[in-house]
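Only one protein chain is missing from this complex, and each of the others stays in its spot.
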Amino acid sequence: MKIFRPVITYMLLILTAVIVFFPVVYAFFISFMSGAELLQGNFIPKTFHLDNYQKAFERLPLAHYLWNSLFVSTVVMLGQLLVSALAAYAFVFIPFKGRNIIFFIFISTMMIPWEATMIPNFLTIQQLDWINNYQSLTIPFFAIAFGTFLLRQHFLTIPKELKEASDIAGLRSFRFFWKVVIPYCRTSFVTLGAYGFLTTWNMYLWPLLVTNNDDARTVQIGLKQLQTQEMATDWGVVMAGVIIVIIPTLILLFLGQKQLQKGLAQGALK
Amino acid sequence: MYSVELKQVDKSYDKEHLVVKNVSVTIEPGEFFVLVGPSGCGKSTLLRMIAGLEDITSGSILIDGKIADHLPPSKRELSMVFQNYALYPHMTVEDNITFGLDVKKILKKEKKQKCYEIAEMLGLTDYLKRKPRHLSGGQRQRVALARAIITNSPICLMDEPLSNLDAKLRAHMRSEIRELQRKLGLTLIYVTHDQVEAMTMGDRIMVLNEGMIQQVGKPIDVYNTPVNSFVAKFIGSPPMNLTTGLVDKSSAEITISEQISLPINRLVANNLNSDQVLVGIRPENIKLYEEPSSLDLSFEVTLDHVEILGTETLLKFKWNDNSVWYAKWYGQWDIRVGQTLRLTLDSDSLCIYDGHTEKLLQGPRNIQHQHVQEGIV
């Protein structure tokens, strides 16, 4: 029994890992295959040449799209951190009247599906002349209730004596925020940052609506273009595009998996 | 050196129940003043109101003779040490100590200089570059002290600063804090639930219960003459022994358990509303009965428990309708549980409380004697 259990565990672990990771590996292998090789129905490519990657970059301004995605994701991440942190700070450290009601309103915004507001938002963006602009891809996403909630949960764990000690020392509210709250809650900032970056990088519907030329188009929309252009023939090139798109986020995830898991679990539980 | 004056201070969180009721007291400049009481008695709330961390519902607080009600905590010229020390976990010991100086416009060099002086004084020099989590409880406590005194505030508030330390360290820190306070001439207001700390540290102590002042005075006076039965039971370990006695107004005598009769001031007896009183005596004033004296206050008991503590022996017994009493004798006594002894009360050391109001009617008469002892020490 004692030896039996780890063996079963390992067998299940390996089996499930192979299944879960299969699509990524599959895409990786195909990204090295030529059209002819694909038709033969091979699984493992004969050679690992980079032709498909070269082609992907030639057919579309992928590098520009990558830059757009990187820029937009970074800006949204920073914006979310700042806006959420400010709001969470008010909810935890300032005992103002109506705090609970306003917090409840904040939380209930989580129930409004973003898609239900997309038509007027699109019209607003049109009116502001933000189509094909970075603004349209970033500013509407700065305020997220989830971020405020996550940070508030962590701010609440700061012993109230730390705030009182700084009150007695005469520290201004904003200094306390900067010098104590942010360093104290580094993990949840990292979590929220990673979360914001990932979700923005992976955003699909909104960039599809508000970009119709290459100026601000993100790499996700590039991928769709690649796929619709290539139709039937060059799947190797499409998969090369897939690999290019997922590598930054996979690296981010591998690096931050532990933090993300800890931070998200904290946000999920009261 | 600043004084702190409370004038009829009330505090209520829900506008219905007062957690602090009508507290008025003046804390003298340079005094070590201890607020003591059971948990939930309002002592921490009172301290936090002095600090300005809680607003007062009514009444007024004067610091250095000036009304301070409207001042934010930072303008009250005080420092505070918290029970959990409130050290910033992400800062080094040095940064923690100088934290309060950041706000004041002080040169970096001077700041460092001051920090080293204080670290030296508290034996923290070797730990300045460490983070709080790498320190022991006692060291963290010292960092918290250092942070409080570096600001040179004339008033220092401490909220149960020793309760997270083990017994041995606590005893050591008691004297250290006391010495520090004397050396720096601080007005120190100290909150504790531990009556030993109150007794050993305070110039004066204030006993609080349910938000009301019970008694203010020198520790030894509070110990000898508790003004009501609550203080009698709260101060002293083991607490003062209390039991009910019946008053015969015509003969001006109190009878306890039909065994003992003792005289009571006729005037006091006549003013009583009922015929019940509480008779109290400190455990060290119960003696072994040896020879008859003019006033016989002896009674017989069976011992329930005996503890020999090295320098003293503690006896536990029940009498007069299950009142649990202790007697404390100097030295090591070879006595067994279950043994029957004849004990006697020292008639000069009795406290008599009203059976209803539980207020002191008649205090001990041998205080003079105690004062002489205090003088010798």
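Letters are used for the chains, namely A and B, taken in the order the chains are written, and counting of residues starts over at 1 for each.
Quick note on the criterion: a contact is a pair of C-beta atoms (placed from the backbone, for glycine too) under 8 Å apart; a residue touches a chain by one contact, two chains touch by 3 or more.
Here is the rule we go by: contacts and distances are computed from a predicted model.
**Q** Between "Multiple sugar transport system permease protein", "Cytochrome c domain-containing protein", "Oxidoreductase" or "Gas vesicle protein", choose the name on the UniProt record of the chain that's been left out.
**A** "Multiple sugar transport system permease protein"
**Q** List the chain A residues touching the unshown chain?
**A** 6, 9-10, 12-13, 16-17, 20-21, 23-24, 26-27, 30, 38-39, 41, 43, 82-84, 86-87, 89-90, 94-97, 99, 102, 106, 109, 111-124, 126, 139-140, 142-143, 148, 173, 198, 201-202, 204-205, 208-209, 220-221, 223-224, 227, 235, 238-239, 241-242, 245-246, 249-250, 252-254, 257, 260-262, 264-266, 268-270
Just so we're on the same page, only the chains that are shown with their structure count from here on.
**Q** Can you work out the whole-Å distance between the CA centroids of chain A and chain B?
**A** 58
**Q** For a test of understanding, state which residues of chain B touch chain A in their complex under the given definition.
**A** 51-53, 72-75, 78-80, 82-86, 88-91, 99-100, 102-103, 147, 151
**Q** Which stretch or stretches of chain A touch chain B in the complex?
**A** Against chain B, the touching part of chain A is residues 159, 161-162, 164-172, 175, 180, 183-184, 186.
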